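Yeah, one chain of the complex is gone here, protein chain that is, but the others are all in their spots.
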Amino acid sequence: MIKLSNVTKRYGGTSGPVVDGINMEVGAGEICVLLGPSGCGKTTTLKMINRLIQPTSGKIFLEGKDTDEFDVVELRRRIGYVIQQIGLFPNMTVEENICVVPQLLGWDKAKARRRAAELLEIVALDPGVFLARYPKDLSGGQAQRVGVARALATDPAVMLMDEPFGAIDPINRELIQDEFLRIQRQVKKTIVFVSHDIDEAVKMADKIAIFRAGQLEQFDTPDNILARPASPFIAGFVGTDRALKRLRLVRARDALSACGCSVRVGESSARARAVLAEHGADQIVLLDAADKPQGYFTAAQLHALDGVLTSAHAFRIQNTANPGDDLRAVVSSMFASGASWLPTVDDDGRFVGYVSQAHIVELLRVPAVEQT
Amino acid sequence: MKYERHMRAAACVNAAIGLTLTVACTSARADNWWSSVAQYRSDIVYQSIQMMEMVAIAGVLAIVVAVPVGIYMSRPSQRHGAAVVMQTLNVGQAVPKLALLALAMSVMGIGRVPAIFGLWVATLLPIALNTYEGLRAVPRALIEAATGMGMTPLQILWRVELPNALYVIFAGIRTALAITVGTAPLAFLIGGGGLGELIFTGIDLNDFTMLLAGAIPTALLAIFTDVFVGQVQRGLVSRGVNPQS
Partner (left out) sequence: METLVFIWDNLASIARMTLEHIEIVSVGVGFAILTGVPLGIVITINERVAKIVLYVGSIIMTIPSVALFGIMIPVLSVIGQGIGFLPTVIALFLYSQLPIVRNTYTAITNIDPALREAARGMGMKTSERLRKVEIPIALPIIMAGVRMAVVINVGIAAIAAYIGAGGLGKLISRGISQSDPRQLIAGAILVSLLAIAADFGLGWVQRFLTPKGLRSPSRTIDLALRLGALTGFRKHPRHAQ
């Protein structure tokens, strides 16, 4: 969808290129985050895509066509652009702000207004209330949403965002990031997003491009960057807790193990011991007729126990995990209750499997030869 | 906003009452003071119209020249020359109005034309300065957002920069016009007529009533101009930009 081919930017007289020979490709419907420390060239690269800055050399292709061949104003009207300071025009109402580009493109007024109302719904703002408001009456979070709505007005295929959530407080930022991902699932735009926050990048990106001093150091999925950073710089940049960061990327449902290792109320202790042996596990969960966990037994306990199993003998289960939880939350829960494993139950309370520290470690292990 | 309007009305009324009372109390001719002033009624009307005509012509011509100059100076291409030009205009602002009118007279003779010319120069300086400053004060982020969205420079000027600078531009126009009304009586001294006739003749003849017959309407006209432009400002400046709404 967007292709950068050997893109370089040099400012006359200064030491080196600000952006040096960037080659990367962003696929349709993907979010690509340009990440890096201040001054690394990520914002310059972003601005070269819509030609707010002209590349010194190299080419940028949008949907296969060289961006140089477009009329620059036409090009920008086809790309949604969101900046950190948001830049809502104070002299216009929210509705007028959103309708700016449609108006420039000659849309019918009624169509534009309907679109504005539609967009406010998509960004979860009540059109009845917000269409007539002025930017000065909006909170930071609301203004940012209107900024996003404005960029989506003409349904552009591509959106460029320059630290769009930087000006919002951390709590609202989380919320609006989640909102944005929800919107993206609905609209499936190709997005290039500049950020200096590794956590934001890991959360939002399909692909991350790490910049340093004008060069593209690594271009890969968040998980790969966290698991296999290409250089010590990147390893340092993503943080020494990168393994923990990776936990955020995996859901409990993808880390289940020993799903069949369970025993029902009324079954015998011998049966339980057999199941344990079959799975090579140390603990087994006791389920009732509805598959809901009633407690658990350890191997040692079962050796001493004979006969029919009831919940009276079982250890109480302190904590459970939900298949939709990310592993970071699950591990946090394990630490809090001192357990090395948790039974996972779905929304109806039915047992679906175990999440254990051992299995998580195994899942996320990176072979030594690939480590930095 | 309502409070402000009330304050303004109250201030005008108070000013008028205050003036009347002060003069009435201190003038020996308290009893027939009002009838004395009233004898100048036709002069007041004639000279007021004469004076406001001059103000209107000079004002409109000033706006027509100053605003485009201010806009032009604020363009990025003019960045280098602008500071010098603005500094010159600033210096020009310091020149006393009487001197301006006198110099106009020395070049153009006496009459309405040099008076209007002098008033025009005096009015256009602050308007140009305010237009320039108002446009420069528009946040860069707005212009960046507008450029990124695909607006041409002309569209940005018309839809983003000017509406957002309008409050300051109007403040400049309002102040400049009020000052011009205050300066207009001086036009009489170079043969331009206006309420200055009543005022200066009153001073020369030691005729207090004549003097007041010129002074009070001038003051009221200045206040009226300020209020009038304020109303236009309220009508034209977007509610989203007005810091007082």
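Per-chain numbering from 1; labels A and B assigned in written order.
Just so we're on the same page, a contact is a pair of C-beta atoms (placed from the backbone, for glycine too) under 8 Å apart; a residue touches a chain by one contact, two chains touch by 3 or more.
All figures in this text were calculated on a predicted structure; none of them were measured in a lab.
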Item to complete: Name every displayed chain that the left-out chain is in contact with.
Response: B
Discussion item. Out of B:A66, B:A145, B:L186 or B:V237, which residue would touch the omitted chain in the full complex?
Written reply: B:L186
Item to complete: Sort through B:A115, B:I199 or B:V237 and give me the one touching the missing partner chain.
Response: B:I199
Worksheet item: In terms of residues, what is the contact footprint of the unshown chain on subunit B?
Response: 7-8, 11, 15, 19, 22-23, 26-27, 83, 86-87, 90-91, 93-100, 102-103, 105-106, 126, 129-130, 133, 136-137, 168, 171-172, 175, 178, 181-186, 189-190, 196, 199-200, 202-203, 208, 211-212, 214-216, 218-219, 222-223, 226, 243
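One rule holds in what follows: only the chains that are shown with their structure count from here on.
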Worksheet item: Hey, which residues of subunit B end up touching subunit A in the complex?
Response: 139, 141-142, 144-152, 155, 159-160, 163-164, 166, 238-241
Worksheet item: Can you list the subunit A residues touching subunit B in their complex?
Response: 50, 52, 73-79, 81, 83, 85-93, 100-101, 104, 134-136, 150, 160
